[in-house]
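Quick one: this structure, given as C-alpha cells, is what I'll be asking you about.
Only a single protein chain was left out; the remaining protein chains are all shown in position.
Letters A, B and C mark the chains as written, and numbering starts fresh at 1 in each.
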Amino acid sequence: MIIVMNSKTDDADVEKVIQKLHEMGHKVHISKGERRIILGVIGDVENLASVPFYAFNGVEDIIRIVKPYKLASREFKDFSTTIKVKDVIVGGEEVVVMAGPCVVENEKQIFETAHQVKALGAKILRGGAFKPRTSPYSFQGLGEEGLKLLAQAGKEAGLAVVTEVMSVNQIDLVAKYTDILQVGARNMQNFVLLKELGKLKKPILLKRGMSATIEELLLSAEYILSQGNYEVILCERGIRTFENYTRNTLDLSAVPALKGLSHLPIIIDPSHATGRWRLVSPMAKAAIAAGADGLLIEVHLEPKSSLSDGAQTLRLDTFSRLMKELRPIIQAVGREFSTPVECELERMKN
Amino acid sequence: MIIVMNSKTDDADVEKVIQKLHEMGHKVHISKGERRIILGVIGDVENLASVPFYAFNGVEDIIRIVKPYKLASREFKDFSTTIKVKDVIVGGEEVVVMAGPCVVENEKQIFETAHQVKALGAKILRGGAFKPRTSPYSFQGLGEEGLKLLAQAGKEAGLAVVTEVMSVNQIDLVAKYTDILQVGARNMQNFVLLKELGKLKKPILLKRGMSATIEELLLSAEYILSQGNYEVILCERGIRTFENYTRNTLDLSAVPALKGLSHLPIIIDPSHATGRWRLVSPMAKAAIAAGADGLLIEVHLEPKSSLSDGAQTLRLDTFSRLMKELRPIIQAVGREFSTPVECELERMKN
Amino acid sequence: MIIVMNSKTDDADVEKVIQKLHEMGHKVHISKGERRIILGVIGDVENLASVPFYAFNGVEDIIRIVKPYKLASREFKDFSTTIKVKDVIVGGEEVVVMAGPCVVENEKQIFETAHQVKALGAKILRGGAFKPRTSPYSFQGLGEEGLKLLAQAGKEAGLAVVTEVMSVNQIDLVAKYTDILQVGARNMQNFVLLKELGKLKKPILLKRGMSATIEELLLSAEYILSQGNYEVILCERGIRTFENYTRNTLDLSAVPALKGLSHLPIIIDPSHATGRWRLVSPMAKAAIAAGADGLLIEVHLEPKSSLSDGAQTLRLDTFSRLMKELRPIIQAVGREFSTPVECELERMKN
Partner (left out) sequence: MIIVMNSKTDDADVEKVIQKLHEMGHKVHISKGERRIILGVIGDVENLASVPFYAFNGVEDIIRIVKPYKLASREFKDFSTTIKVKDVIVGGEEVVVMAGPCVVENEKQIFETAHQVKALGAKILRGGAFKPRTSPYSFQGLGEEGLKLLAQAGKEAGLAVVTEVMSVNQIDLVAKYTDILQVGARNMQNFVLLKELGKLKKPILLKRGMSATIEELLLSAEYILSQGNYEVILCERGIRTFENYTRNTLDLSAVPALKGLSHLPIIIDPSHATGRWRLVSPMAKAAIAAGADGLLIEVHLEPKSSLSDGAQTLRLDTFSRLMKELRPIIQAVGREFSTPVECELERMKN
C-alpha cells in the first residue's frame, strides 16, 4: 500500500500516519519529493483496509498495490478451475452451451425445448422459476412448480440444469431441484445470499452486476469461495453504459481480462447483454473467439408467445444455425465441441 | 403503447400483430407512412407488458407512452406524501437531517454521537449494524448487538433511528429495533426483499442503485407500495459514471425530476456519493437548494479511528458548521429547519 | 511515480527498469514485498510520461503521484483567478449570470432579449452564431451575421457577450465580435483549437466534454494556459451517463472538486445539462449553493418558436422568477449579486 501526502504537511502530521502504521505492525518506507511525500507499506496490509487514512491531515491519496481478492486470483491458483456438473465439465477443453427459455412456462414448453436443445448440442438446460422483474406487475415465474418441471425436463433429456435463486430463503428449495444455482446481475452484491451459497456444495453461476467492475465481480466470487464453495462460474452479461441501441453493452474484454486475473471459468450471456436476437449469434461467436468457456443462450420454441424477454430469444432454427456456425470458431481457437450424432449428420448434409 | 413497423413489412405480418393486439382486448390505430407503419394502442396496456412484440416480423420498435409505475406516480396522488417517524415528519415543510456513523462500533461511540448530533439539530440517528461490504474481508458490523446499541442511543437522545436491512431473514430482527428500515443501493433490485418490506408497517428508506435509472427507482418503490406499505422515502446517493475523482456522481437533477414524477419524499446522501468529506458540505447545501426533503450524513466523533468509510465522514465540528450554513439555504428555498436551543445560542454567538 | 512489479520477476528484468530510470536521470527507491516489488521515483518525472514501462517484463502497474497539469493547479497558484470582462469580474465575490438564446435568430430577438436579461440582472449576453449540431440537417446558426447582431445587441444593452468558436479558421472572425470565446463540449479535446486560443488575449469559456473527467478538463485548460492565455473560465454542463430522463447528468460535485484542485473560476450550465426547462431553476440554485461562480442560462422571448433547444429554454417570466430566487441563496453562501434598480423595485413589490 502507498500513502501519498502533500509535501507541505507538517512533520508532526506525517509522524501521526507513520505511528498508526507502526501500531498496526507495519514497516514504512518514506520518500520525500518536492511535491509529494510517499509512504510505502510492504507486505500483508489486510489489517489496514479499515483504517481511514484519508481522515489524517495531509493525506491525498491511498493506493492499494496488492489485489483485494485472494482465493479467486490466478496468483493463488495457477491452473484453471474446472467444474464438473453431472457429466459436463465447465472450464475444460470443451466449450459448453447452456440453453433454454428465459422462464419455465409449462410442461410442454420446457420438455420440448429440453429435447430440442439437447439434440442440437446444448449440455445444460436453463430456465427461470423465480424471475427478478423490474416491474412488480410483470410475470415473475412459476416458483416451485417451475423448478420441478425444469428438473424433470432436464432429467428426461439428459441435461444438467441451471436456474436462478433470488434470496436466502429460496436456497434450500432451489438447490433441491437444480445442478447449478445462478445468482442474477441484480444480486451480485447481495452479500447475505453469496455467503449462504458459499456453504453449499453445488456450483454457482455468478452473473456480473450491470455496474460492477471486474474487480467487484471477483470480490463477489471471493465471498462464495471464502465460505468453502470453490465451484464458481463467472458470467458476463452486459454492463450499463450510455449506449441505448443495445439493452446493455457486452464487455467481451472481460473474458481475456478475467482469464488473466482469475482461475475461474467464464461464460457469456449474449441474449441479456444485447436484448436483440439479431445480435445474439454474432456476439456468441465473438465470445468464443475471445476465449470464453461457454455460452448462456435464450431459446424458445415460439418467441412470439414467450412470457418474458421475447425480443432477445432465438428460435430453434436460428439456434441450430448458430450451433453449426460455432463449431469452426471453436476449432479455430483450439477448443472442443461435442455435438450429438443427429446434429453431426444434419451438419454433413448441409 | 406505440408499435413501429417497417413500411416494407408484408400485410400479413402487420395483420398478425394487429390480431395479437385484438386478442389481448385492444383497439389499434394504424398510420402508414412512407418509411414506417405505426400502430397506436390506447388505454390500459398493462397486459401487453409480457407480449414479445419484437419477435414479430417487421417490428422495429416498441414505445411505451404511459409510465410503468402507478402508485408511486404524481398522477396517482397529486399531493406530496409526508411520513411521520416518531415526532418527525419527512416530506413536510421541515428539512430533516439524519446523521450518525457509518457503522455502530461500540456503546460509547453511538451514545456520544447521538447526543451530539441531536444537540446540533439532527432529527434521526443513522448507524449500520449489518453492513454490505464489497470485500468479504472487511468489517461487516456488530449485528444484533449493533441494533440494540443504536435503539438505546436513539431512545436516550430522543432521536428516531434508521438502519439497513440486507436480507429477508433479517427483517423481523431489524424491524424490532429501528424506526425506519433502509434498503441499500446494492439491494434496490432485491425484489424478494422489497416485497417483504411492503408487508411491514414501518417506513422504508430506499436508496437508488448505483446504476439504476430514476424510473427503475420508482419501480422498486412500486414493489413496496404495491404490497400495502405506502411509507417510502427515496434516497439519491450517487450513480456510477466514468468520473473517478468522486466515488460516485451525485445526481442532484434527480431531486426536481423525482418531485415532478412522484409524490414520495426524497433525501440526499452526499457522504456516500462523493466519498470525500470536503465535498460533503457543498453538496448538502446544493441538495437543499435543489429541493430535497432531507439529508443523510455520516458523522463520527473521531473519523481517524472509524471502522468504515472514514474518508467521507464529517467530524463534529465540520458537521456543526454545516448545520449552521444550511439554515439560510433552507430559508432561501422557503422550508423550515428546527434547531435546538443550545445550537441557536451558539449560533448567535458566532 | 510508482512502478509496481510482480515479485516473481527475474532480477535481470527488474534491473532493466531501474536502468531505464537511471538513464532518464532519476533516483529509484526499491521496496521488495512478498507479493509485489515497488519502485518509487521521486521528483519531476515529466520526462517519463512517454516511456512505455508497461512494455517491460514484470511491470503490473504504473501510478502517477503528481497531477499531470501544473498551471491550472491550485498548487501552482494559491489564490483564485478573477477574470475581468468589460466591467464584470468572473470568479470574484459576485455571482455572474450569463443569459440569452441558444442561437441568434434575428435582430429583434437578440436585441429584445439583451435588454430584458440586462434588466433582470444578467451581466453577460450569450447567443450562438456557429452551432455544433449532431445532425447535418439541423439549423447551424447565422454565422458572421449572427456575430454582428450579438455584438450590437450587447453594446446597446451594456452587456459583454460570449459566443462559441468551433474551429481554428473561425477564431479571428469570432474574436472580432465577442468578449469571451466559448469552446463547446464536443471541442474540449480539439487540441489544435485549444492551442490557438492560448495565443489569444481574450477570456475563454471552456466547457467540459460529455465524457471528460475533471482531470481531463484541467488538462484541456492547461493547453490554453501553456500558450500564455491565463483567462480560462471552466464550465460544467452535464456528463453522459446511463440515465436518460435528463439529457445529461449535471455533475455538481465538480464545483467543489474543481475549487479544490484549481484556481480557475467555474460556472454551471443547467440548461444543456438537464435538457428540461423545469429542472433548470432548481439546478441553478443548487449550483450556487455548491459554490459555483456563475451560471450560463438559456433564455428565449418565445421558446415555442426558438430554432434550437426550445425544450430547455426559460421564458422571461421564469427567468425573472429564478433571478429573484437566486438572491437569498447567493447571500446564504456569502457571495454578492448586483441587480439593477428596476429589478430591485419590482422585487420589493413582490
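Basically, a residue touches a chain if its C-beta (ideal position, glycine included) is under 8 Å from a C-beta of that chain, and two chains touch if they have at least 3 such contacts.
Here the structure is a predicted model, which is why all the values come from computation and not from measurement.
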item: Sole residue of A:I214, A:I233, A:L296 or A:A311 that reaches the chain not shown, by the stated touch rule; value: A:I214
item: Residue of B:K131, B:R186 or B:R240 in touch with the missing chain, whole complex considered; value: B:R240
item: Where the missing chain touches chain A, by residue; value: 211, 213-215, 239, 241-246, 249-257, 260, 273-274, 276, 278-279, 282-283, 285-291, 325, 328-329, 331-333
item: Positions on chain C contacted by the hidden chain, ascending; value: 20, 46, 49-56, 68-69, 132-140, 166-170, 186-187, 189-193, 195, 209-211, 216, 219, 222-223, 226, 240, 276-277, 303-313
item: Missing-chain contacts mapped onto chain B; value: 2, 4, 29, 31-36, 38, 40, 42-44, 61, 63, 65-66, 75, 240-242, 244
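Everything that follows uses one rule, which is that only the chains that are shown with their structure count from here on.
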item: Approximate Å spacing (C-alpha centroids) for the pair chain A, chain B; value: 27
item: Junction residues of chain A, two or more chains touched; value: 240
